[in-house]
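Pasting a structure below so you can have a look.
What you see is the complex with one protein chain gone and the rest in place.
Showing chain A:
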């Protein structure tokens, strides 16, 4: 059963066994496992309930509807946008349906550095099998690969570089091209179409437009959740909600899960809470090709091919290096690329169909932290503190030059990026300008789509917030199953890693292990 906030007209009091806070990758999986175990389960999602018929494929409408803070959530210095979904299905609704596993080197890194010996490929294998089956993970079909992405693969093949086509959780995709705005055709198999309906069919009650404010331990090893029904859009408070339960599974995302724990005073004895943030920052690049070479970046699977020659993944540091991936379907965002204005900018935009767009992803080491302020109505104002390291900046510049050189090799005439001050690069002999690239707030807009790490797994409370079964170190019956548990960046796309980790822990819990 799905109950939307506007269907609630008075204060609400409930009793249940398990409450899942959040309905994205981790929350959806958790809800399904709890419900399948026959446990009375309630899911609370702050965002609204939207369906395919609501998705109009327009950035200016869908980002306010589906993204946390309308897509405006940023690091405190304003350098990096931190995109997260905030809707029924969470980020699984707004991602590009790329299904990548936790890299083997990352698991080895976690084992070596953090002693996480239970998180092995063998121990996760059954979870991959379950998740992949539920999400229909398969290699993307050739028919929906567009020229914008294929140019990466063809150029890589010509140069002898590693590249490939993503696996994806789609079903019947027609390649309309607007994954970032939610799938208008129900092809993307997010939790909104898979785990949540499955949980609902098993009896779970899923409330949307309900924000969890705090958790109160009550007698008998039980908890009371204090929440608020909020108005869709403005998220203004409407009615209070109280839910008494035995078990809480936090899946509100890396930014908001620790906020709820902190406000509840449950952070005592958890020194790592809110620390160790990874963002995997990326920058958008555009490359204008001759008019005859149509990229049509807005049709087809937007992020379907990667060039991974410069991945540098090792057990010593996890993910490293840098990589390129095609992107598309965001004309408004892409129009902000370059430093041009006036007629020069119009000339550039006239070449939109023959312009290639890609993202340069540069993995980072966990170095950020969170703190929070709360408004009088209980809503949280997160602060994401994050500073680029000197090593990352060097790697970024090397990656930028390599990516630009790669695009010239592919036939590009001009390369721009999401900086309002950095001028176009029009030939390979200008690549040295990247050495002076302005990596400063306001001079470039970096983006993170994979914030992780605020409640990382650790073998004890000094090392992490949760154990290897994702239970809080300091309390019984509270679990965390979202991206916050990742000790370092798990993969270039984090939906599958979150789901697999959640599946392993929740399957065990549901089986009574």
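One rule holds for everything that comes next: a contact is a pair of C-beta atoms (placed from the backbone, for glycine too) under 8 Å apart; a residue touches a chain by one contact, two chains touch by 3 or more; residues count from 1.
Here is the rule we use: contacts and distances are computed from a predicted model.
Considering only "Na(+)/H(+) antiporter subunit C", "Transcriptional regulator", "Dihydroorotase" or "Gluconate 2-dehydrogenase subunit 3-like protein", the record for the omitted chain gives "Gluconate 2-dehydrogenase subunit 3-like protein", by its UniProt protein name. Of the candidate positions A:361, A:445, A:470 or A:510, contact with the unshown chain belongs to A:445.
Here one chain is not drawn; of A:115, A:172 or A:233, the residue touching it is A:233.
Checked against the full complex, the candidates A:339, A:430 or A:469 give a single residue touching the omitted chain, namely A:339. Between the chain not shown and the residues A:3, A:20, A:34 or A:74, the one that touches is A:74. For the chain missing from the display, the contacting residue among A:203, A:353 or A:378 is A:353, taking the whole complex into account. Residue positions on chain A in contact with the hidden chain: 4-6, 9, 48, 50, 53-65, 67, 69-72, 74, 77-78, 81, 176-178, 184, 231-234, 238-239, 298, 331-336, 339, 341-343, 345-347, 349-350, 352-353, 420-421, 441-443, 445, in rising order.
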